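In this view, the complex is presented without one of its protein chains, the others remaining in place.
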Amino acid sequence: MSKHPAWRDTIIAVVVLIIVLVIPLLHRSPAFEDFIIRLSAMALFATSLNLLVGNTGMVSFGHGMFYGFGAYAFALTMQMTELSLPVAAVIAVVATAFAALCVGAICVRLSTEYFAFITLAVQMLFYSIIISWQSLTGGDQGLRGGIPRREFFGFELESQLHLYQFCAIVGVLGLLALRHISVSPFGQTLRMIRDNEDRASFLGIVLWRARLSAFTIAGAFAGLGGVLAALFVSGAYPEFADWPNSGQAIFAVMLGGIHSFLGPVVGGMILLALNDLVTRYTEYHGLILGIVILIFAVGLRRGVLDFIKLIRLGRAR
Amino acid sequence: MDLDALGACLTTPACVVTQTTSGLIVGMLLFLVAAGVTLIFGVLKIVNFAHGTFYMLGGYVAYTVLGVTDSYTLAVLAGALAMAVFGVLFERALISRVYNSDVLMQLLICYAVVLIFDDVVKIVWGPEFHAMGMPAAFQVPPFFIAGGVVPPFYAVLIGIAALIAIILGLGLSLTRFGKTVRAAAINPQMVSALGINTTLLFAIVFAIGGGLAGMAGALAAPVRSLSPGMGFSILIESFIVTVIGGMGSILGALVAALLIGMVRGFGTIGFPQFTDGLIYIMMIAILLLRPQGLFGRAS
Partner (left out) sequence: MNLEIRNLTKAFGGVRAIDDVSLTFPSRSLSAVIGPNGAGKSTFFNLISGAFRADAGQVLLDDEDVGGLSKAERMHRGIGRAFQVASCFPTMTVAENLMASVTAHIGQWGNVSRRFPPPGVRERADEMMELVGLTQVAGVEAAILSHGDQKLLDIAIALALEPKVLLLDEPTAGMGPEERWRMIERVRSLWERQSLTLVFIEHDMDIVFQVANTIRVLCYGRVLAEGTPDEIRNNQAVIDAYLGTEAHAE
């Protein structure tokens, strides 16, 4: 990781961003634009989860709660106040980070398998609060009435093109920030904890503090993903915080590869593309998706990018 | 929240009987499913996320067999047997390939199976809800205990489930096989060191787990409707049972399942909107105060 100069990631991010922004100028395709918008939310969601799963070895089954929290916090702020959109988004992310801090303070001291279950339980509790607090959240119908998309800096998110640009920019910047964290000394600390927590604590690392920080950061970025999702659907739904959604993020991470930074993004792409493609041809997309997942899981036994990495290493040796 | 209603119910014998009955039904069916989850986890250290699928398929198989043979007994047996076989196939064909992999890889495979069979059910039985209907033998007037209505079928259901719980408990504590299973749950290396055929052991454990879940699905079919995806919610609840009772503990699963059944039975009166929330709060509290669960061993 330290073999590459610091600006390399930034350049890659800028190039990708430019390409993504140029495409609709050449050719408009609503389906493609929708895909990128949804991918930007999914990529932040899954990559932030991988900060826990892949980097730190903390398997959270409840990451969806922060995705949902971000979506609801943002949508409610926009509906109930006159604040501008970026301010509301920042408020939503900060609120999600705080929620993650509180949940993490309870959860991170538990060992691996119990950690997985308690995050699942907290998420389900959060989900049932959304369902039962109808006056605020709209209950199982979701938060309705739309999100007022107030113009800012010349962005009018009513327009699909502007929404596309906004989501692409936020998505790429968010990923860049996560990348920055993952290659920082703190990111390395998380890897030490994953590899050997006893030795790490001998070296003076305060395990719970490092884990709690990771959990909070991951929650905040999942919340940012939720903000984008809320913009896309112009509302917020309890399904965002339900466990199948957390499952989606886990599968994106697993499909793409937990030991590659971009693995979850690739996994998210595969998952979304499969969904889109298969639903076009058959109503039984679960069947097809399941078979594809089985082929990956039993055939490769690791994520796509991890598999490619392994092959390349094998050749190099 | 409606604490007055809850108070009123608790002081009325008829209401207590009715709610206890429905709580017992929920609890005992849940126990049958969760017993398999906890058994599989205890012996194989695998969290079987596909267990809800066994339950669902058991219900559908029973539905079809009942339609053909018109015998509810046969239908239940067929559901259990079919899922025992399915459990073994699932273990041999898929799970056995990833014993040494990441937990998440196992999860991924289970999820794929869940997706596939939810759609298989849609293709074979259709996406709509099916009602199996009460077996003819039980279409008789309910009896009353202290003024509370108890449909005979409910009583029989609770009885059957209790019987199975007893057989399972005795089987695990008295038979040689049961002792092996419990030893494996404590120390897997030791069992293979003793020369016990773990491949066979694992397959049998999956057969028992699958059979119990299939039977639960078949037993539940007359009182709950059948639909694709019905395995989802019972799966989550069996995890909660497993965590609360202690992973690997059958007795713990029984107690926790009944506890959840009762919370459901009476929670619907006191907290109609927040029954689920109560159960999750219970699980969180247990995890914080006693992570190994009520009857689990501290690691």
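Note that the chains take the letters A and B in the order they are written out, and that residue 1 is the start of every chain.
What we mean here is this: a contact is a pair of C-beta atoms (placed from the backbone, for glycine too) under 8 Å apart; a residue touches a chain by one contact, two chains touch by 3 or more.
Note that this is a predicted model, so its numbers are computed, not measured.
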Visible contact partners (per top-of-document touch definition) of the missing chain: A
Hidden partner chain, touching residue among A:T81, A:T112 or A:S184: A:S184
Candidates A:V90, A:M192 or A:V292 - the one touching the absent chain: A:M192
Touching residues (missing chain, whole complex) on chain A: 1-2, 6, 180-181, 183-189, 191-192, 194-196, 198-206, 209-210, 213, 259
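Please note the rule applied: only the chains that are shown with their structure count from here on.
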Rounded Å distance between chain A and chain B, as computed from the means of their C-alpha atoms: 33
For the chain A and chain B complex, residues of the former touching the latter: 53, 59, 106, 110-111, 113-114, 116-118, 120-122, 124-125, 128-129, 131-132, 243-244, 247, 250-251, 253-255, 258, 283-287, 289-291, 293-294, 296-298, 301-302
Residues of chain B defined as touching chain A within the complex: 47, 94, 97-98, 101-105, 107-109, 111-116, 118-120, 122-123, 232, 236, 239-240, 243, 247, 273-274, 276-277, 280-281, 283-284, 287-288, 291, 299
